[in-house]
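Only a single protein chain was left out; the remaining protein chains are all shown in position.
Let's look at subunit A:
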Amino acid sequence: MRIGTVLRPALVLLLVALVLRPAWFTPLFAPLAPANAPVIYERSSLLSLSLSHLGLVAAATAAATLVAVGLAIFVTRPAGAAFRPLSRTITNMGQTFPPVAVLALAVPALGFGAGPTLVALFLYGLLPIFENSVTALSTLPPATMEAARGIGLNRWQRLVRVELPLALPVMLTGIRLSVVIALGTATIGSTVAARTLGEVIIAGLLTNNTAFVLQGGLIVGLFAVLIYDALVQLETRLARRAGA
């Protein structure tokens, strides 16, 4: 906590500087770039790449959350309990498919660009959110659930007023894992022409320019660490409110 109060703003500042004022870091990265090669990536703005990267992650995670939570709600109702093993198998398969394979398979169908990346990130995001949501929804305090029925809440009211709010912190943990996986995986999207920070890294790899690789990697890494941290704090706050 104490260390976080100092480190957190420092990392935010570093990230903002890397994205908005990359030129400031020229002296730092210069030794890593080949002779006469550019030190700072300038083919497109790092800000727009970052926004596009985050946008892809946000869209894919939002879709994965909707589907995974919806599925988890369904299989934790009496009517859907029979589908629980099947849905688990499907989401597990989403996870075992290598992202590169998903990209390769999706390109013929969706063409180059953001489409295949969204599909890959979506499939990758499903499992952690689904698993956590199922766990959360099936381990709610029994006395609270009994009381919720006993005082006359109908199924829908129980779900919306009691089950989902109580399950939220654990669901958020799943979403957090998904987001972090997606932040990293999105970089591969640049191989099929999605606009992500992977573009910087790949340009560096293609031209043997370690400075580019480091720049792209640092920005992606900082985003991941800071977003992870923010979500952890949100979970803690929600869990405290839920009386845990």
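Basically, a residue touches a chain if its C-beta (ideal position, glycine included) is under 8 Å from a C-beta of that chain, and two chains touch if they have at least 3 such contacts; residues count from 1.
What we mean here is this: contacts and distances are computed from a predicted model.
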| item | value |
| --- | --- |
| Per UniProt, the name of the complex member that is left out, chosen from "Cytochrome c oxidase subunit 1", "ABC transmembrane type-1 domain-containing protein", "Iron(III) transport system permease protein" or "ATP-binding protein" | "ATP-binding protein" |
| Sole residue of A:P85, A:G111 or A:P165 that reaches the chain not shown, by the stated touch rule | A:P165 |
| Of A:P34, A:G70, A:P98 or A:P141, the residue in touch with the unshown chain | A:P141 |
| Residues of subunit A in contact with the chain not shown | 141, 143-154, 157, 161-162, 165-166, 241-244 |
